[in-house]
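With one protein chain held back, the other chains of the complex are shown just where they sit.
So that you can tell them apart, the chains are marked A, B, C, D, E and F in the order they are listed, and the count of residues begins at 1 in each.
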Amino acid sequence: MSDIGGVDLFVLEFGDILHYFTPYSLTLFIFALIFTVLVIVARPERQLDIVFGGDAYYAKKTPISERQFRRFMAIACGLASMGAMASGDIFNYTLFVSMVGITNVGIVAAVKSRHVLNAAYEYGIVAMVGTLPLFGGAALILGTTGTLSIPALATGGYAVPLVAKILLALGVTGEGMAPFYAAKAEMFRAPGAPYVIMCSLSSLLIFLRVVEIVITI
Amino acid sequence: MLGELLYILAAAIITWLLFVSVDIFFRLPEKGGVSGASAVARDIQAAGGDIAGGNMMGNIVCSPDASAGTLLAACGVYVAGIPGGLIAAALVFIGNRICHDPGYAGTTGALLATFVVYGFTQVGFTATNFIAGTVIAILSIQGISHVHASRLLARLWRVRQ
Amino acid sequence: MILTYSIGLFVAFAVTGIAFFALMRETDGLHRLLLTDLVEVVTLAFIALVGTDLAEALILPGLVVGTSELIALSEIYRVKEGFNRPPSDGLQIEVMETAPPILAALLVGYGIILSGFSGGAVAGLGVIFYFLSRDHHERFEVIETASGYSWVIWIFAFFTFMIFPERWFFAVMLAGSAILVKVMAKMSIIGTMRGGPNV
Amino acid sequence: MIALPLVAVVAVVAALRATFERNTARKLPYVNVLNFAIAASIVLLLDHPLSLVAAAAYFVGSTLEANAIASTYAGARNQ
Amino acid sequence: MEATFILGLAILLIGVLAVAFVRPKTYVARLINLEIPGWGLLLVMLAYDETLALLTFIAVTAISTFVIVRLMEWRDESC
Amino acid sequence: MIEYLVFAAVFGLLLLGLHRKVIARIQTRPGPPIWQEILHALKFSFKSTWVPRTASATLYVGIVLIGIGIWSAAFFVVFAGESILILFAIYMLHKVVEHGFGLSSGSPYGKFGGVRSVISAASEIPLFVTIAAIYLLTGSLILRDITAYQGVHGPLLFIAPPFAIAMFLVILSKMPYGPFSIVESKELVSGYKTEHFGVWRAGLAVTEGLKTFVLLYAFVAIFIGAVPFWAALVIMTVVLISLSFVCAITPMLSPYDSVTIQGLITGLMLVYTGYLWWVIP
Partner (left out) sequence: MIPALEIMFGFIALVGGVSAALILDYYGKLISLGILVAGVIPFIVDRGYLDVAITVSLIAPIATIFVLRVVRRADA
């Protein structure tokens, strides 16, 4: 396979589903792992809000029940991004990506702030719409080449249509990258730093991975 | 071709008589079994029909009655003979229970029709004739003219009374 | 075959365009939610057009993702708009007294025969329909417990796969029935949704 | 084998009449005819014991649907 | 190139148009129209013999309809 | 191994000091001494250190280590001539680190800095286009292969100057006092760095030093090719001084304008890449 991410370090095969690591995806995987561990061990901060122009300030606390739910969602998000990093199958990758989308919504869903919830709702709509190009791209690749395995596609001999690649990239972008980011940036206003960071981290990771996939296949 | 058509017409008349008599025997035109049936009856009356006939038509719409029993019994006889007809009767019974129908018109109709259809298959008819015949019969009641069909049914109902 | 696929793809892209156009022009929250449901259907159409066994296997996860996002979004919408009064019984018609138990029994029975996720969805629909006609005095802890145990069985079945591959049939059956119970339990809880009394 | 086309023609007629009928409650008898025709054609299409069950299931299901629609309609009009 | 497939695509197209440009523009009308493309998709799946997917799809569509119905009920109750 | 890292960090800090000095001289101020940043790092190492009461302690501390960790990794990737895609990844992930710095403390200033760093996603896109174009030109993303390619065809700087400019802008957007450094603008005190003090701030300084070194070194390796190490250091210094000139004479943009300009640059790069793609085969 073409070695844009470095040579293969590790390949694990389950029948025709396989997982593999290049130095590139391994880096990303480790990053996701570190942050997942951080989410597990870290307690959320107490966010201070000041009233601009005055001396008044108040601290927001994260209640226990809310914290548990959000921690769970953040861990799930970390696991999903790890899966997306390790997967060697385009459809599995898209599934993990859409799971990242869901968990991202879940991370902030428990916050009782209308502002954050609005942003989460808008983001959720975009993420759900993003599954169309995502799955559409994967299905198009399957329909035209007959395989979904990234290493198999990378060996060449398959004409992956450009539109499928564009759809794939578009879908991942829809799950939380630049042009659709506006709604997501508002989500970060929610308190609970370790969990909120997972949102931004996971979307970066899946984007970085799709860059590799699109160039490779 | 033409012969089969005649057979179907004959089957239609037989099934028509069969299920209308069973329905009237089970007092379907008396009142609507569920509120939906009454609503249908009222609208048919508003269009110039008769309330008694409308009630019966509403009941046919809202629950498997003798006509449905006849159809399914004919189907049962077609696919599996007499046992098929009995199974059809059981299915109609379940259907009645699902549709909040306390009566036994459908089941009775199915049981009767099983034997009638089976009997007629011995004298040259086929079960498919009866299936198509039932459909045409129900078309004549529900699908041609609600006003006239309801008046006809109401006249038959008064005869029974 | 190629022609079929091309025509299908053409229609799918056209439909995508229409759906996105509508979504672009829509501003109301709930309307947008409904349109995303439409987009999900279009997504599945893309996958279904591939038309192989693999496509069938891919539709199922696609469905799962779509449904879970829909449920999550509807819940967020409810909280964000501050809808906090649980609905009272909506539909008082006669058939709701008789139909649900029988239909639910039929669907659950068929779901058990079908097993796996599909069976779970079918059976879960039956259970939702059943709960809909009752007051929610059922004991939800029991459902939750069943769901938990079924998860354990599912994991156990996976280990059976790994360790005793020759017992694959047993493992498949175990996993299938466990996922059935799991999905059914989860789906049936949708019927009540959080926030109501007795939940 | 004229039964099946005959039934299908009846179905088409019923569908058209149901579509072009304006009054909601009076649509339902036409739909009922359609259901009869479809249930009959299920059996006529496939001669198999299970198709009897399929026909019954379809018929009961659609009757239930008609019943529910009619009852809700009646309930809404009574209010 | 068979009838089921073409019919499915046609209904899918009709349904999507119906949902996108819904008349009257209410939630309920849109929810009802949402079922139409589902049946079109069902026919497409049927054309490729994807029965298991088809079954699940129908069940899940009903469930998601229910989810939205439930949401609308909450809305009606609170507004 | 560790001595390379230490050297890189110290040299990077020295470059940052030089950066401040050049800016000051252009603005006719005396400016701090060149080793000021190194002194800062040392000073903070010995100041008293604790964790704020409102902060999420683990994250607050862990993010410093992660920051140092990822840039050390980037350093070795560039040094060993591995895939520049990894460098790209680390560059983007640095944003998450900034975000973490900002949010972990609970301070509103830090939070706004962090949120701004997330908004400024546009600054990474030119780099992505650059990398795609490099792949198009050289057919590989392994730094060794790129260097080898330049050995044959001459420096990429002269083959495709627009990409060098794009990369230059990318580095510029991470430089302090630059037009794109909205995350550190003065209305936010020190942006995401506000609440990190003591040893943590020293760690942050090390991260900054490493980052500056790695980015400049990568610029030299990608666009100039194989040069002796001392020459690379000299070229890095020259590039840095040119960066300082830009920083000194441009005002800081508002967040919105900053994103717009970066988006425009990305668009131009895309057009150029498309042109190359059209021309090359």
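One rule holds for everything that comes next: contacts are C-beta pairs under 8 Å (C-beta built on N, C-alpha and C of every residue); 3 or more make two chains touch, one makes a residue touch a chain.
Computed from a predicted structure; not experimentally measured.
**Q** Which residues does chain E use to touch the chain missing from this display?
**A** 3-4, 7, 10-11, 14-15, 17-18, 23-24, 26-29, 31-33, 35-36, 39-40, 42-43, 46, 49, 51, 54-55, 58-59, 61-62, 65-66, 69, 72-73, 76
**Q** Tell me where the left-out chain touches chain D, residue by residue.
**A** 4-5, 8-9, 11-12, 15-16, 18-19, 24, 27-28, 31, 34-35, 38, 41-42, 45-46, 48, 50-51, 53-54, 57-58, 61-62, 64-66, 68-69, 72-73, 75-76, 79
**Q** At which residues does chain C meet the chain that is not included here?
**A** Chain C touches the chain not shown through residues 90-91, 93, 95-96, 99, 103, 106-107, 110, 122, 125, 129, 132.
Note that in this section only the chains that are shown with their structure count from here on.
**Q** Per the definition at the top, count C-beta pairs in contact and tell me whether B-C or C-E has more.
**A** C-E
**Q** Distance between chain A and chain B based on Cα centroids, please, to the nearest Å.
**A** So the centroids are 60 Å from each other.
**Q** Could you tell me the distance, in whole angstrom, between the mean C-alpha positions of chain B and chain E?
**A** The computed centroid separation for chain B versus chain E comes out at 33 Å.
**Q** Just how far, in Å, is the C-alpha centre of chain D from the one of chain A?
**A** Here the centre of chain D sits 49 Å away from the centre of chain A.
**Q** Multi-chain contacts in chain D: which residues touch at least two other chains?
**A** Correct list: 64, 67-68, 71-72, 75.
**Q** In chain F, which residues are in touch with two or more of the other chains?
**A** none
**Q** Give every touching pair of chains, nothing left out.
**A** A-C, A-F, B-C, B-D, C-D, C-E
**Q** Which residues of chain C touch chain D in their complex?
**A** 91-96, 99, 103
**Q** Mind listing the chain D positions that touch chain C in their complex?
**A** Within the complex, chain D contacts chain C at residues 64, 67-68, 71-72, 75.
**Q** Can you name the residues of chain E that touch chain C in the complex?
**A** Chain E residues touching chain C: 1, 5, 9, 12-13, 16-17, 19-21, 27, 30-31, 34, 37-38, 41, 44-45, 47-48, 50, 52-53, 55-57, 59-60, 62-64, 66-68, 70-79.
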